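The complex appears here without one of its protein chains, the remainder shown in place.
Let's turn to chain A:
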Amino acid sequence: MSTDPVQVDKVSGQTTTGHEWDGIRELNTPLPRWWLWIFYASIAFAFGYWIFYPSWPLASNFVPGVLGHTNRAAVLADVAFSNQVRKEMTADLQKATLQQIADSPKMLELALAQGKAAFGDNCSPCHGSGGQGQKGYPNLTAGRWLWGGTLDQIQTTITHGIRAPNDVDTRSSMMPAFGKDGILTAAQIQQVANYVRALDGLEPEQGVDLAAGKQIFADNCAACHGDDGKGNIDMGSANLTTKVWLYGNDINDLITTITYARNSTMPAWGQRLDPETIKSLAVYVHSLGGGK
């Protein structure tokens, strides 16, 4: 143990810390004092932070800080600000017709961007992120429309929904449940289902009487779906002659559809979204490749 606590290194002339390892002493190189001040200043900053910002957790609450800052309020303020900015930008969309929007590159760019965002928020859970749809939820990219694929028709569908119970102007039509309500027998349903598949060029089942199916179709289905099965957008009846099927073109899918009917619904978005957003959505959905 050293009896000389402050030792001086002969070579450098510096004091040592007195710590010695195998004859090597550690030089004492003091930190600059301003460095220490910065450390104290950081501590002072922390105290300031405690006073001004939310800090210490309490049993059922927390110390709110004198500025009353909350992240939630900050987010709400940001959202309000972006809504304000958006309002100014979408003022043109408010006045313009859908066709005018589609014809003006500037408005179109804005409507597509806004429509894409609104689609992701509101429509994609059912229709898919790119409007590709899924079984029971229409594909918006294929050009097969139940209620029409022009800009105005799409806007009407979005605004009033389909079979929406809370909108009197909603798009509505009702296919009978041919099997459940006893209009057709199971054998007849099988015959007409095979005939419908044949309309789309699909192979019928072995030994099924297609001629009988054709007759049943003419008697029961043609009123809405047309003699040629091409459907009618005025009443939302499906075109049965395309490769695109809403509920599947498997024979069992078709039998289920005819037996129970589907009659699915879509909300009336006019009650949830502002008109500019719906205009943007109509333009965006129309742009997905299927627009007429």
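Keep in mind that, in the parts below, a contact is a pair of C-beta atoms (placed from the backbone, for glycine too) under 8 Å apart; a residue touches a chain by one contact, two chains touch by 3 or more; residues count from 1.
One rule holds for everything that comes next: contacts and distances are computed from a predicted model.
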{"item": "Hidden subunit of the complex - UniProt protein name among \"Allophanate hydrolase subunit 1\", \"Cytochrome c oxidase accessory protein FixG\", \"Spermidine/putrescine ABC transporter permease\" or \"Heme exporter protein D\"", "value": "\"Cytochrome c oxidase accessory protein FixG\""}
{"item": "Option from A:T90, A:Q114 or A:T141 whose C-beta touches the chain left out", "value": "A:T141"}
{"item": "Residue of A:S129, A:T185 or A:S264 touching the missing chain in the full complex", "value": "A:S129"}
{"item": "Which residue of A:L108, A:C126 or A:A222 touches the chain not shown here", "value": "A:L108"}
{"item": "Contact footprint on chain A, counting only the chain that is left out", "value": "1-3, 5-6, 15, 17-18, 28, 30-36, 102, 105, 108-109, 112, 128-132, 139, 141-144, 239, 242-244, 283, 286-291"}
